[in-house]
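Before I ask anything, here is the structure I am working with.
In this view, the complex is presented without one of its protein chains, the others remaining in place.
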Amino acid sequence: MGRIQLKQVEKSFGDVTVIPPLDLEINDGEFVVFVGPSGCGKSTLLRLIAGLEDVSGGVIEIDGSDATSIPPAKRGLAMVFQSYALYPHMTVRKNIAFPLRMAKVSAEEQEKRISNAAEVLNLTPYLDRRPGQLSGGQRQRVAIGRAIVREPAAFLFDEPLSNLDAALRVGMRLEISELHKRLKTTMIYVTHDQVEAMTMADKIVVLQAGIIEQVGSPLELYHTPRNLFVAGFIGSPKMNFIEGAEAEKYDAHTIGVRPEHIDVSETEGPWRGTVGVSEHLGSDTFFHINGTGLADALTVRASGEVGLNRGDTIFLTPQADKIHRFDRQGLRIG
Amino acid sequence: MATQHSRSAARFMMAPAVVLLLGWMLIPLSMTLFFSFKKYLPLRGDSLGNGLDWVGFDNYVRFVSSSSFWPSVITTLLIVGGVLIITVVLGILLAILLDQPMWGQGVVRILVIAPFFVMPTVSALVWKNLFMDPGNGFLAHVYRFFGATPVEWLSQASLQSIIMIVSWQWLPFATLILLTAIQSLDSEQLEAAEMDGAPILSRFYHIVLPHLARAITIVILIQTIFLLSIFAEIFVTTGGAFGTRTLTYLIYQRVLESQNVGLGSAGGVYAIILANIVAIFLMRIVGKNLDA
Partner (left out) sequence: MARAVTTQRKTINTIIAWAIGLLIFFPILWIIILSFKAEGDAIKTPIAVLTSGWTLENYGVVQERSDYAKHFFNSVILAFGSTILGLIIAVPAAWSMAFVPSKRTKDILLWMLSTKMLPAVGVLYPMYLIFIELGLLDTRVGLVVVLMLINLPIIVWMLYTYFREIPGEILEASRMDGASLREEILYVLTPMAIPGMASTVLLNVILAWNEAFWTLNLTAAKAAPLTAFIASYSSPEGLFYAKLSAASTMAIAPILIMGWFSQKQLVRGLTFGAVK
């Protein structure tokens, strides 16, 4: 079981409020991602759940019982740290065994769970090495192994992939998702990378300045962002925002169109501009369009390779049903 | 960055060290302060049990106006100043030399550092007898070999002798710290200066010396604190005779030899104030470094 509820949880350091009171419910077995720019309080929120920081107010419930003042060791949660936080003086085996040793699990049971975890994580050949002799990806797996042997109520991940290089990141992302499918244990995952959030989460919690901007499934956030911040944060490349006369045509203060929802033509369309920088990814091409008079620059996506060069004139047509409308306060209309 | 639980644990675990040091500092210190305002001559029957006479600032006045006070201050200054000049100047030169490429660098460094590990009583006694003895000492033999009359070091040149002994002990400290500092100097800086056409002396003056400034300050402050209270070297060699009575030694004599505790305590308070003035400067530098 791993249902976690935050009720009016807040945190301040001295006079500085990092997290104003917030409510959040995490269901058993859910993969929840906290995402937001750095300094948004997502890591602090995770540490509050872990018990590594005290809440300044509010209640944290784990499986229906108040865990607010229970020390981290007793909450039945496991955490994977950004720096992996492996014990450098212990072998991989001892690292993974450490939580079991602390819980006074019998030797045979320890051995069983360790070899199980090692197999799942492909660590069997490395069990007698020290962390210093492992690659970044392997260390990451040891940290995960240390977490799963405890059979915790929930896993907490604090930006676990940010120290890996890009290629490894994609691989580990899949492995963690895979692990979640198999274990069906609650996972709370903190990242600043919205791609990680979109690809892994059942539920995304978008945070800014300690405030929850929106909670929802990846596609909900993509299709119906609740406000300008979420609209701009989720999706890559960023959504285009247009204010002024053009927005008023749609009865809004600001309208937003994702680059993939703008059709490109060399001959006709309501918006006209010139091609600036183009980024060729092979499968897609992103154009930065200048001189539309709508915004500084618009980004549009074209499938495959399109024969447009810098300085060419281009016509753009937004897909009418994919236009997001926001009011003066930046909140979604409709 | 922590929970209430760990914060209270931290306070609890810090307590023994804090309490012990607080006691170590306050109890003897307040006793010294107390005695310094009292007439306290244990040999004449004064004791804490019988009650001590309050004499106000008498002891303070008498300590300063005694005929041995100013000579002891001057002796202290000469020893501290002399040792500081010798160790810092030679220390810089030695550090630069040891930083140069050579064969057996590690061994030379060990040879140079060795005197620091010799206990003060040993070094004082060995210098006094094996080297400075006018009859059989090593230096006497050398003098005679060249047809000169051996110097009676510890009586004729007592102050110089003590400065020399203490410098020998502290030169390794200065060298080691300055060497560490020099090694952190970016060699590209020196090469850039060389490209800019700076001759060797001005490279030393404009680049090496400023880089060492902080380390030199630290060497001076730390050595000053230790040198102000050198004891064994004088205790073993001259026993404070022949103009080698430092402030520390004068206080020691007042307290333990002539058993005038009140007077000695007043001297002790002066010594504590003096040491604190130096310590404040040192603490400032150390404190600044703490933020990094």
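Descriptive notes on the structure:
In order of appearance the chains are A and B, and numbering begins at 1 in each one.
Just so it is clear, contacts are C-beta pairs under 8 Å (C-beta built on N, C-alpha and C of every residue); 3 or more make two chains touch, one makes a residue touch a chain.
All of these numbers come straight from a predicted model, not from anything done at the bench.
Across the entire complex, contacts from the unshown chain go to A, B. Residue A:Arg146 is the one among A:Arg146, A:Arg301 or A:Arg332 that touches the chain not shown.
When the omitted chain is restored, the residue from B:Val64, B:Leu77, B:Ala114 or B:Ala241 that touches it is B:Ala114. Interface residues of chain A facing the missing partner chain: 50, 52, 71-74, 77-79, 81-83, 85-90, 98-99, 102-103, 146, 150.
Mapped onto chain B, contacts with the missing chain fall at residues 1-2, 6-7, 9-11, 13-14, 16-18, 20-21, 24-25, 27-29, 31-32, 35, 48, 94, 97-98, 100-105, 107-123, 125-131, 135-136, 138, 141-142, 144-145, 168, 171-173, 176-177, 180-181, 184, 187, 191, 214-215, 218, 222, 225, 228-229, 231-232, 235-237, 248, 251-252, 255-256, 261, 264-265, 268-269, 271-272, 274-276, 278-279, 282-283, 285-287, 289-291.
The definition used in the following text is that only the chains that are shown with their structure count from here on.
In this assembly, the C-alpha centroid of chain A lies 60 Å from the C-alpha centroid of chain B. If you check the complex, the residues on chain B that touch chain A are 1-5.
Against chain B, the residues of chain A that register as touching in their complex are 51-54, 71-72.
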